[in-house]
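The complex is shown incomplete by one protein chain, all other protein chains being positioned as in the whole.
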Amino acid sequence: MSDHPISRFDVPGLDDLPDDIRDTILAVQDKAGFVPNVFLAFARRPAEFRAFFAFHDALMESDDGLSKAERELIVVATSARNQCLYCVVAHGAILRIRTKSPTIADQVATNPAKADLTERQRHIVEFALAVADRSADITDADLDEMRAKGFSDDEIWDIGAITSLFALSNRYANFAGIRPNDEFYSMAR
Amino acid sequence: MSDHPISRFDVPGLDDLPDDIRDTILAVQDKAGFVPNVFLAFARRPAEFRAFFAFHDALMESDDGLSKAERELIVVATSARNQCLYCVVAHGAILRIRTKSPTIADQVATNPAKADLTERQRHIVEFALAVADRSADITDADLDEMRAKGFSDDEIWDIGAITSLFALSNRYANFAGIRPNDEFYSMAR
Amino acid sequence: MSDHPISRFDVPGLDDLPDDIRDTILAVQDKAGFVPNVFLAFARRPAEFRAFFAFHDALMESDDGLSKAERELIVVATSARNQCLYCVVAHGAILRIRTKSPTIADQVATNPAKADLTERQRHIVEFALAVADRSADITDADLDEMRAKGFSDDEIWDIGAITSLFALSNRYANFAGIRPNDEFYSMAR
Amino acid sequence: MSDHPISRFDVPGLDDLPDDIRDTILAVQDKAGFVPNVFLAFARRPAEFRAFFAFHDALMESDDGLSKAERELIVVATSARNQCLYCVVAHGAILRIRTKSPTIADQVATNPAKADLTERQRHIVEFALAVADRSADITDADLDEMRAKGFSDDEIWDIGAITSLFALSNRYANFAGIRPNDEFYSMAR
Amino acid sequence: MSDHPISRFDVPGLDDLPDDIRDTILAVQDKAGFVPNVFLAFARRPAEFRAFFAFHDALMESDDGLSKAERELIVVATSARNQCLYCVVAHGAILRIRTKSPTIADQVATNPAKADLTERQRHIVEFALAVADRSADITDADLDEMRAKGFSDDEIWDIGAITSLFALSNRYANFAGIRPNDEFYSMAR
Partner (left out) sequence: MSDHPISRFDVPGLDDLPDDIRDTILAVQDKAGFVPNVFLAFARRPAEFRAFFAFHDALMESDDGLSKAERELIVVATSARNQCLYCVVAHGAILRIRTKSPTIADQVATNPAKADLTERQRHIVEFALAVADRSADITDADLDEMRAKGFSDDEIWDIGAITSLFALSNRYANFAGIRPNDEFYSMAR
């Protein structure tokens, strides 16, 4: 177990937290067996904690349109582009679980063009990377192209929205130096 | 008044919205005299609407540590870097109001290095642009440098957090093609 | 009225100028009601002053082929790419006057892909940005494509030439720190 | 002798030119033994021809402050950065003549950091490349640094101005496809 | 076991190989339990096979100056920069073995600035990334700085040389589409 700090900012003790936030943290600990550090790092700012996890759950806990695995694929691909260690390691683990593939997360994080993706997955990743890297250049024609490839407007929105949320999340983790728990590295290998 | 669409995605009618979202929209219309398009564009996704504006209010509606004007300065500088038309135009107007300066928003949006900024404002903008552009490179030393310049940990967190929120917001506005209301362009000139 | 210096270099007094340069400056003051700072900043170098304004007038004061509004559109789009505060602010004002649109200059300066442009305007801006950013890559095929879109050789030359002139102008304004007059910011809003 | 076209645009015959432009061209032919293609390519636009060569002569034909060799050094370094074949080849030849060095032009064009430059030459090249590549970032402090290295304000202006002129010249040559005369390649080797 | 092709180019059968190459391949299979695909992919070109593995062994099989673990660290850091899936996955496994750390390879590949490195390791990685990304800018002063940090000339050469070798190796693997063996992903986790 590492003794490196989990954030560059103070992390409050569980006893100092508002009830709802402590409850959320205890629930995730129950389920995962450990507390992912992002919960502890955000806890110093209850309003941001609540908004962030509300955003997260709205976009990541659904199989409507995009599957949960496809949603994690977007997170890993765009977080790797932003070199966010926390998100690549933590969501890489979740992607391995969701896809039952021990290799896809490392592939997508290292070089999406070389990953073993279906055509649909490839379209999702390419659109997500465009939103991550050069959203200013996206035109009506890009959306029409996604529609022509068979994506619904809600699916396109979801790809853009998940990428946007992790543009936020990656930057928080990077400026605050949020450290991934050691547990994530070896999960579902 | 422009007749261009305000988003590339369907915008629900007020009558079709959950009560809390309709109430929020009517309240902002009452206060501003018009409904900023970002409210209408997000309304098709109530959960994201609620999370986004909760995030926004937590970070932008405070004079604690960073002043409201400084918070808007971060938004304009980083949104210009991301070429987000909605955020530059809408928050440019708010920045003019908050600072009572008719020129600072255009200066910061065009070239922060040439803007009439105080030394403190310049430090804020430079750290914000680093988080916007190359958050992966931020080290402990960068935070220590900000502390040495007189910023508290909460102020540093706020600069990083606001930049992160608008990394999200800029990408949403860019992929969804959210159009700034014409009213913003001439406000507080 | 700002008391910031208008240039990083000494600005000669009107009485110390050659007659033709003083006459030019007095004429523009008569017409505009103020002296744009670029005239004063260039005045320390009479030969460069004469060459620059001769170049400017040859390329900007014509409705032959490209309209004057189209010429200003090129200036604002490419000057924004080069983050030249003087040219974006001063020519943004002229573009608003020429187009009678209070919004187009801010749109083009912030994100040309989101600006309310006609198809012809869009082609002009895209070719101009290619010359501004990556002129080395322009091939015979790019010119043929412009011809196929209906542009004459003289129009193509003008787009390239105006972009080239402001590649010069933007760099002069940037290294010399030429400050836009406050009057420009609010003109024709 | 190459039979490739010297420009992507029509080149007028000598007989069709205004007298002053024909005289200029004949004079350079007398002196150099051939007509550098830039004169012919610009001749289709007499006003731009006159402004360009007036600018050129004002900045390049002087040993006041910067030597003529130093001025050519700026041209070769920045034109290589802009990948302008005409200017690298033609001004590379002139730089060899001015410096009496058969190797410096190829060195500066390929990699300025590896060129055999004096400390003063290195400072000149570095400031010129900053103006060529990222003029928006130049601050008062950069000018103060140049002054501390012993450069006068007029020398600093000249470095910036020559770089600006060739930012123009490089883009003209690149969009118009102006071809360097074969004679330049082997001059002063 | 994957049934994806291991290269975009034909891979010769063992029986068709020169004796020395077949012997090398059988020896590595004996030792590792499988044949890393890079051996098979290079086998179609015996002369390049021999030169590549001679280069590799000269630089990677030594604890003189740089330790073997430090050598692998250079490979993983620079191969991640070049997005070479083969080298990141295969040498990531070797780095885990050499360092006995299950996390360092993923850290260095995702974001070297966030990796748990000693000061010496950090200096090595930073110099290696400079050689990988912008070798043209390396000056005498950069070498002097490394010497001042305690590195011998042979160590500096080794960092540069290993980075250079994997600049080659990464490009081979990328253009030829060499696929990492599935075995590497889970080794030494």
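Couple of notes before you dig in:
All chains are identified by letter, namely A, B, C, D and E, in their written order; residue positions are counted from 1 within each chain.
Here, a contact is a pair of C-beta atoms (placed from the backbone, for glycine too) under 8 Å apart; a residue touches a chain by one contact, two chains touch by 3 or more.
Just so it is clear, the structure is predicted and the values come from calculations on it, not from any experiment.
Within the full complex, the chain left out of the display contacts the shown chains A, C, D, E.
If you put the hidden chain back, the residue from E:20, E:63, E:116 or E:153 that touches it is E:153.
Of the candidate positions D:10, D:63, D:145 or D:182, contact with the unshown chain belongs to D:182.
What chain D contributes to its contact with the hidden chain is residues 2, 4, 80, 83-85, 88-89, 102-103, 106-107, 109-111, 114, 116, 174, 177, 179, 182, 185-186, 189.
Summarising the interface, chain A meets the missing chain with residues 111, 113-114.
Along chain C, the points of touch with the absent chain fall at residues 136-139.
Assume only the chains that are shown with their structure count from here on.
Using the contact threshold fixed earlier, the set of chains in contact with both chain A and chain E is B. Shared contact partners of chain C and chain D, listed by label, are B. Rounded to a multiple of 5, the C-alpha superposition of chain C onto chain E involves a rotation of 180 degrees.
The two sequence copies chain A and chain B touch through a face in which the numbers common to both exceed half of the numbers used overall.
Centre-to-centre spacing of chain D and chain E amounts to 44 Å, using the average Cα coordinate of each chain.
Averaged Cα coordinates give chain A a centre that lies 51 Å from the centre of chain D. Shared interface positions of chain B, i.e. residues touching 2 or more other chains, are given as 83-84, 111, 114, 136, 138, 174, 177. Shown here, the protein chains touch in an arrangement that is not a line, ring, star or fully connected set.
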